[in-house]
Every structure is written in C-alpha cells, then in structure tokens.
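With one protein chain withheld, the remaining protein chains of the complex are depicted in position.
Up next is chain A:
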Amino acid sequence: MSAMQRKKRTEAFLLGNEAVAEGALLAGCSFYAGYPITPSTEIMEVMARRLPHVENGVFLQMEDEIASAGAIIGASLAGRKVMTATSGPGFSLMQEQIGYACMTETPLVIVNVMRGGSSTGLPTSPGQGDVQQARWGAHGDHPIIVFSAADVRECLEMTITAFNYAEKYRTPVILLLDEITAHTREKIEIPRPGEFEVLSRLLPTMPPEWYKPYEETVRGVPPMPPIGTGYRFHVTGLTHDPLGFPTSRPDEVKAVTERMFRKIDRFFHDIQIVDHDQTEDADTLVIAYGSVARSARLAVRQAREAGVKAGLLSLKTLFPFPRPHVEKLLRTCKLVLVPEMNMGQISREVKRVNCGITTIRTINRVDGQIITPSQILKEIA
C-alpha cells in the first residue's frame, strides 16, 4: 500500500449506533459491559465483535443494567475508559449507579437510545422522553453532562467528545440518542487516530504517601490513579473527606459538594456545545436536538426559500443547559419554536431562561413518530 492510500480515510455506510461504537474505540474505550435492549443493541454488537481485538479489551454481557453500570464503574476506577449503552427501561435501572459515579467522580460514558413511551413503551419507535431523567434521574444534588447527536457523523464525534469530557472533568457523561438517529444509515468518513483530540484523566504526580484522593485543586478536578498503583484508594458513596473516607462534618461536606459543582460550572463555556444555522438575522428561531434538529433544518431552509427569516439553534449539549447561547437569541427573535418528541422537556428549560422576553411555542409529538419538517414549517409560517 502506498503512502497516499494509507493517508486516505475510510468511508463507511454506518448506522448511528455503529458510529457510536466506532467513536468509542477511537476515543480509547477498552471496557464495555452491557445488556442488550432495542434500539441500542447494535452498539453492543459492534463492541462485542471489536473489543476482543483491542489490546486488553474486555467485553462483558451482564445479567442486567444495574450490573452493567456497576461493572463499568469498577473498570473505570481501575484505569479503563469505559462505556455502556441502553434504552429507557435500562436507563432507569442504572440511575442509582449513575449517582454513585457522580459522587465518586468516576469517568464513564452511558449511551441512552431513547424509545417511545414510558415504561416498556414503544421499543422500535423514537421518543425523547428521557431528557430530564438524564439530568435528574439520580437522586440528590449532582452535576452531570448530557450530550445529544442528530446524525451519524455527530454520533461518532459526540461519543469521542463524551469520552474526553468524562475524563477531563471526572464525571459520568450521558449521550442521548433517539431511535431515528440510532437507526439511520449514512455515509461517514472515519477519522484516523491523530486527527482528533483524545484526552485522558489527570494522574497524580506526587509520591503516593502525599496523595489525597479528593483534595482541592485549581480546576476542581482531583487527579485519579488507577487502583493498585500504590496510591491510597478508598471509594464510597457516602459524603467523604479529602482522604475519601466518610464524613458528616458540615464544613467538609459543604466543601466536597461545592467543588463537585464548581468543576463543571466554571467550564460552561467549554462544555456547552451548540450549532447555529442562519440565526444571525433570524426573527423566528427553532431550538431542537437529536433527529428533530434535522427536520428543523429542512423546515428552516424551506421557510427561507419562502421569504421567512427563520433560523435554527441545534443543541448538542443539553445539560448544563446552554443558557448563554439561548438567552442571546431570545432577545433578537420574535418567536421561538421548540419541537420535541415529548410533552415538553427542553422547552421547560427554554421557558426558564426566557422569563417573558419573547414568545415560546412548543411542538410536541408523542405518538412514536418523528416530527416532520412540514409540522414545524406550519408553525413558522
């Protein structure tokens, strides 16, 4: 093979789910534990085929989703980059473990491919009903990062970003897809290693006897050695002191909780990712995410052709909610539409930010069908 050929990227015709798995492998994921569930199963299938060929790669099929989340937390503490994927019913089961991962500041990536309905719902149909659950599903005050993706290329990119941010901020990152994004096949170019940034967690540089696992640092993110490398290691879901042992001393509890929030809060500008499409001069704005953002893109294009100044703000970060981006556009637009495949979960956030600045109209669809471009266009016109 010549040098020219080797430089060429591979083109592939992939499902959104398959692109997630490719992204995970490119980001350095070497441990996957999961339990299959429609419509996320293809992620697990690809990982099962590919991980045995990765150096030290481990793939485990677990007995359920609780165990899956537990297994990836353990592997992450041992120094691996880890992922699991599920859908609504499995995501509910994982919530306790997600809270544990937040408290112990364990980096991990959980992909939730949202299906329609609550409970077992509509296994093969799309929905976007888990948005607020992804933010607030685990009990207690906790910061968390929630991403979404609209097309196959974004599935790959946002998975890599999810791994990077999990490691950088020592936090669980949830990637929310919907059935349409997950089950759409498209052509993508698979980037080659070195063409994108790959981040790993901060390791301690001090001698083991000086190391305090949850000590305050400049960024608020404490360094994290893998278990078994000589550094003191104590992990607990109880509120802990800088050494990692349980404490109920108010000053220590306050300090650790506030640091956990601060490590995310201070980097909102880094974490809040959005995409602008013709928003500069728009007076009608659509705010959308996931596959609905694609419908909105066509609707906005058709509205522009008909002379309406429409624009689209598509959200790739759902939480922390990209308030600065939204707020700025609320001031310049007369009408803001929020189409979602739920009864109004991101529109709550938009309304919270709005405080009466402009008119917000929601478009909700909960019949297991995608919101079509014409449905959005009707509201724009």
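Just so it is clear, a residue touches a chain if its C-beta (ideal position, glycine included) is under 8 Å from a C-beta of that chain, and two chains touch if they have at least 3 such contacts; residues count from 1.
What we mean here is this: contacts and distances are computed from a predicted model.
The chain absent from the displayed complex carries the UniProt protein name "Pyruvate ferredoxin oxidoreductase", chosen from "C-type cytochrome biogenesis protein CcsB", "Multiple sugar transport system substrate-binding protein", "Pyruvate ferredoxin oxidoreductase" or "Transketolase C-terminal domain-containing protein". The residue touching the chain not shown here, chosen from A:Pro123, A:Pro191, A:Pro204 or A:Pro320, is A:Pro123.
Although one chain is not drawn, the whole complex shows that of A:Met94, A:Val131, A:Ile180 or A:Met224 it is A:Ile180 that touches it. In the complete complex, the residue from A:Leu298, A:Leu335, A:Val353 or A:Val366 that touches the missing chain is A:Leu298. Counting the whole complex, the residues of chain A in touch with the unshown chain are 11-13, 123-124, 151, 180, 183-187, 291, 294-295, 297-298, 301-303, 305-306, 369-370, 372-374, 377-378, 381.
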